[in-house]
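A single protein chain has been omitted from the complex, and every remaining protein chain is retained in its original position.
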Amino acid sequence: MSARGRLWLFLVAAAAFAMVFVTACFSLPPFGSGHHPYGERAVRAALSHHTANVIASVNFDLRALDTLGEETILFAAVLGTVVLLRQTADEQRRRPAPAVVRPRVRWFALAMLPLAMLVGLYVIAHGQISPGGGFQGGVVTATALHLLYLAADYRALERVRPVPLYEIGDAAGEAAYVVTGLGALLAGSAFLANVLPLGTFATLSSGGTVILLNAAVGIEVTSGIVVLLARFLDQAVEIENADDGNDHGNDGKERV
Amino acid sequence: MTDALIVVALLLVAGAATAAVLNRDPVRQALVLSFLGLALALLFTFLQAPDVALSQLAVGSAVTPLMILLTVRKVRRRPGDSTDKGHER
Partner (left out) sequence: MTVLPYLIAGWIFLIGVYGLVTSRNLIHAVGCLAVAQSSTYVLLLGVGYRRGGTAPVFSDAPTDSRVVDPVVQALALTDIVVGATVTALLLALVVQLRKRHGTVDPDALSELKG
């Protein structure tokens, strides 16, 4: 189908979709309405399990099985990316030349790096009492690590980021989630049920299994995103083609 | 007052999304996506969702544009090109 044909097909479909969607919008509860039956029940259930952050409770207690599925998608996506971006036989690795880094910038990065990682780990650890949790804190920690790449160069980053360790961490996080769920089975309840003591409301030890699942997801997301960025950086900075015969039908012209 | 803030944030998000799509160059699109991430985080904060805003800020402003830029760098490299390695990072 030609490009114009595609565009016309899209415009017709978009018009039909828009008509149905606008009609449906006026049948939804008005924006800001007070009718949230599911939400009220979720809040009551979370508070009865002594978890102050209701969203963490929904993610790791009330709907923990959904989060297992999401975490598995994340794991599979990282796995797929690692497979796709591996170094193949016709490629070689060329070490980049070290970049010139001003000493003050380097010292600033070295000072900020542990601070930023601490903030990320804090966000993970306090997921059950304040806004935060494994997903957000994991992303913050993973990007904090790459402060070193921004402020110094690729070789400095490689020194603080042994990739095999993070690959193991990714798998360990995923496994820890499932093992915690199976532990609930062994304790006589359902898979991923909250079987640990619930603790005092609004303290670090509240929520039961929410703490463990939170930590598992935090480890997994941190490691997953570090591995992802490591593969992309490898490809962009180090790996190159050994031969120049991969120019399939391109005639040497760039078509990006 | 909150309503006005939400309306402004919604319009900002719609504008940033349109700009992200209409910018055909991937490098520029990555920067506009970063701004879209920021606008979305602002909207989520006004909608009383700090968890979601934190997540969106970290992911949409940092991770996604970074990966797009790295892909552009990898894709634009001509196969077998080794002349621009003098000042690598």
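Think of it as A and B in the order they're written, each chain with its own count starting at 1.
Methods note: contacts are C-beta pairs under 8 Å (C-beta built on N, C-alpha and C of every residue); 3 or more make two chains touch, one makes a residue touch a chain.
Just so you know, these numbers come straight off a predicted model, no measurement behind them.
Hidden chain, full complex: it touches shown chains A, B. Touch with the chain omitted from the figure is made, among A:His146, A:Arg161 or A:Arg231, by A:Arg231. Although one chain is not displayed, subunit B still touches it through residues 2-3, 6-7, 10-11, 13-14, 17-18, 20-22, 24-26, 29-30, 33, 36, 40, 43-44, 47-52, 55-56, 59-60, 63-64, 67-68, 71-72, 74-75, 79. Within the complete assembly, residues 3, 6-7, 10, 14, 17-18, 21-22, 25-26, 28-34, 36, 38-39, 42-43, 46-47, 52-55, 58-59, 63, 66-67, 70, 73-74, 77-78, 80-81, 84-85, 129-131, 133, 135-136, 138-139, 202, 221, 224-225, 228, 231-232, 235, 241, 246-250, 255-256 of subunit A touch the chain that is not shown.
Keep in mind that, in the parts below, only the chains that are shown with their structure count from here on.
Averaging Cα coordinates per chain places subunit A and subunit B 16 Å apart. Considering their complex, residues 53, 55, 94, 96-97, 99, 123, 131-133, 135-136, 139-140, 142-143, 146, 149, 153-154, 225, 228-229, 232-233, 235-237, 240-247, 252, 254, 256 of subunit A touch subunit B. The residues of subunit B lying in touch with subunit A in their complex are 26, 50-51, 54-55, 58-59, 62-63, 66-67, 70-82, 85-89.
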